[in-house]
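Only a single protein chain was left out; the remaining protein chains are all shown in position.
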Amino acid sequence: MEWINAIVQGVLLGGLYGLFAAGLSLIFGVMRLVNIAHGDLIVLAAYLALVVTQALGIGPLPSLLLVVPLMAVIGYGLQRLLLNRALGDDLLPPLLVTFGLSVIIQNGLLEVFSADSRRLQAGAIETAALPLGGGLAIGVLPLLQFGVAVAAIAGLQLLSWRTPLGRAFRATADDPEVARLMGLDNRHVFALAMALSLAVVALAGVFLAVRTNFDPAIGPARLIFGFEAVIIGGLGSLWGTLAGGVLLGVAQSIGAQIDPGWQILAGHLLFLLVLAVRPEGLFPRLRG
Amino acid sequence: MPEAPLLELRALDAFYGDFQALFGISMAVAPGQVAAVIGANGAGKSTLLKTIAGLIAAPSRDAVVFGGEPIGGLPAHGVVGRGIALVPEGRRLFSSLSVEENLLIGGRTRRPGPWSLEAVYGFFPVLAERRHTPATALSGGQQQMVAIGRALMSNPRLLLCDEISLGLAPVIVRDIYARLPALAAQGTAMVIVEQDVSQALAAADHVFCLREGRVVLEDTARALTREAVAAAYFGV
Partner (left out) sequence: MSAIHVAHGTRASRIGLPLFLVLLAVLAAAPWWTDRQGMRLLGEIYAYAALASLWNLLAGYAGLVTVGQQAFVGLGAYALFSLSLLLGLNPLWGIPAAGLVAALAAVPVAALTFRLRGAYFAIGTWVVAEVFRLFAAQFTALGGGSGTSLPASVVASIASGRAAREQLLYWLALGLAVLVLLAILLLLRSRHGLALAAIRDNEVAARSCGIEVDRTRLVVFVLASACAAMVGALIFLQKLRISPDAAFSVNDWTALVIFIAVIGGIGRVEGPLIGTAIFFLLRETLSQLGSLYLMVLGAVAIAVMLFAPRGLWGVLADRLGWQVFPLARRLEARPPMLSTSSLREPS
């Protein structure tokens, strides 16, 4: 029974990893940028939520109304002021600029908030659970978080395939030069994509902060989890990304069940296994 | 030229980094006129169209004047909003977009004018049947129709066509060229770049021949002789 419980917990955790991955995958899809600072931005969002909840005396969930737009604005500005300058044919500048950004965010958070670990208090909902019978229960909060992850990914999917903005994203990804001939300003389109990515990051950061303790140094591991979910799921498919996140969550949960020291390792090993036997990922995009 | 020109180039230079590709190009195109630009490979024909469209920055604002407004050096997304559309060489349709989405994105500037999805489907009826197909799954000729339709969706006053016959069967090239006079009759001016000189001469009112980035011959299509074109083309 505890194994079933572990798998259920893993699935719910995987929703969060799917969120980490969706933001990463979105900007890679639109502008071929791999944002090394992605994990640190998730942590930045968590700290923003911490400040907002403390300053306004509101709960973490209402704080999303402020944190999500704030992160989107940060994303837009970051892209316009910094990242657009780094994009080009050469792989190194965007990689190293986001790497530098990661170090700056980490140490900036350390400077302001110290290395103490923090947590967002969500109140009664934290301990609420739905009994499933047979000693099995699902926490309301993890369930809510999973639901939000699924909804966010469905929203991104809808936006990509059903809206003019999604069309602009795909056109710019296909051929940025011709997209300019259509009246699309690449710099603006890229900045909108980054804004959207960081809006998703904000969701991920707040739910992360409610679920576990966080400190300024945990960003890189979140980047790696998101990245692993992308590769396990298969590049270019949002639902695949969610599935990759769920598999990663289940692997970690089963690993932890065997030995607490094996939690993270089990996830990494699943990733390496997928890389060895199916490097295109388990659910690559089929649409041609 | 009696009528005020729609497009005027004044001693236009263009550069790729340190390499100069165009030298002092001057030309004028009137509303509704079809101008052909011919020349050998590497003469600067595509560069000329890209510079007009804003993909390559013109060195000064006054070097390109469109409808009386200096637009040299404006970015491409600013140029299309003023009514210049480019059909790029090799069609370059968006591969993850359907036929209809390619057309819709062409119309996203929302310039007023006669062209709409329905009008494009009326102009190229075969596209209406394939509207939900991924654009790059179409045949070459149909893809070229999408590329032209995508450009028309922005309701251009000037349409720039780069090598629209490239890689297409002669019967399809004739079919596409047969539709161009209808566009000109609506008042849309065109600058077409063509390798196929006889095709270009047949379609155009006015012909410019480029060699090594310079205009070496300019005349009305009617007045040009085959010999004059050959001499200008090869520089003999």
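As written, the chain order gives the labels A and B, with residue 1 at the start of each chain.
By our rule, contacts are C-beta pairs under 8 Å (C-beta built on N, C-alpha and C of every residue); 3 or more make two chains touch, one makes a residue touch a chain.
Computed from a predicted structure; not experimentally measured.
**Student:** As a test of the contact rule: which chains in view would the missing one touch?
**Tutor:** So, taking every chain into account, the missing one touches A.
**Student:** Which residue among A:Ile4, A:Val73, A:Leu91 or A:Leu130 touches the omitted chain?
**Tutor:** Only one listed residue reaches the unshown chain, and that is A:Leu91.
**Student:** Write down which of A:Gly100, A:Gly155 or A:Pro176 is the residue touching the left-out chain.
**Tutor:** A:Gly100
**Student:** Taking the full complex into account, what residues of subunit A touch the chain not shown?
**Tutor:** 33-34, 36, 82, 85-86, 90-97, 99-104, 106-108, 110-111, 220-221, 223-224, 227-228, 231, 261-262, 264-265, 268-269, 271-272, 275-276, 279
By our rule, only the chains that are shown with their structure count from here on.
**Student:** Any idea which subunit B residues touch subunit A in the complex?
**Tutor:** Listed in rising order, the residues of subunit B that touch subunit A are 53-55, 75-77, 80-81, 85-86, 88, 92, 94-97, 101, 104-106, 108-109, 134, 137, 150-151, 154.
**Student:** In their complex, what parts of subunit A are in touch with subunit B?
**Tutor:** Of all residues in subunit A, those touching subunit B are 164, 167-168, 170-171, 173-175, 177-185, 288.
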